[in-house]
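Every protein chain except one is present and positioned as in the full complex.
Now for subunit A:
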Amino acid sequence: MTIEEVQQEIIEEFSVYQDWMDKYAYLIELGNELKPLDPKDKNDQHLIKGCQSRVWLVAEKENAVIHFRGESDAVIVKGLVALLLRVVSGRTPKEIMDNDLHFIDDLGLKQHLSPTRANGLLAMVKQIRLYAVAYDRLEKQGGTING
């Protein structure tokens, strides 16, 4: 599936919930199901500091694709992290760079991306893109990066 197809699939999944409480109940479910990070990965190097909740993001490149792992101390943010990882993890840098992550907006969860709301999610989306750009450059130069 392409990044776009996964985004459409997520939008489809959420479309069954009319009530906001139900949408968020599903997010909480996804958050609870997210595989926790190894405690040693929850370090300052991986921390994306938000105003209200903390988010950690780890990126590792294997062959042509980047594997992302992440977690947050707030379960709703964890749910959003789970969705993001589902879309971007295991993709090539080029795929990530070429695709707009519009599904968050489409789901009506955009309030979590506003810079003033600052829960680390906007910073996480930026960080994902930065990793993609960095790995893309390195690929062209033949180097490595310690994510």
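FYI, a residue touches a chain if its C-beta (ideal position, glycine included) is under 8 Å from a C-beta of that chain, and two chains touch if they have at least 3 such contacts; residues count from 1.
Convention: contacts and distances are computed from a predicted model.
Peer 1: Assign the chain not included in the display its UniProt protein name, restricting the answer to "Fe-S cluster assembly protein SufD", "(2Fe-2S)-binding protein", "Probable cysteine desulfurase" or "ABC transporter permease".
Peer 2: Checked against "Fe-S cluster assembly protein SufD", "(2Fe-2S)-binding protein", "Probable cysteine desulfurase" or "ABC transporter permease": the hidden chain maps to "Probable cysteine desulfurase".
Peer 1: Which of A:75, A:123 or A:138 sits in contact with the chain that's absent?
Peer 2: Counting the whole complex, the residue in contact with the absent chain is A:75.
Peer 1: From the list A:6, A:28, A:65 or A:101, which touches the chain that is not on show?
Peer 2: Checking the options A:6, A:28, A:65 or A:101, the one contacting the hidden chain is A:28.
Peer 1: From the list A:19, A:62 or A:100, which touches the chain that is not on show?
Peer 2: Final answer for the missing-chain contact: A:19.
Peer 1: Could you pull out which residues of subunit A are in touch with the chain that's been left out?
Peer 2: Residue positions of subunit A that touch the missing chain: 19-21, 24-25, 28, 51-54, 73-77, 119.
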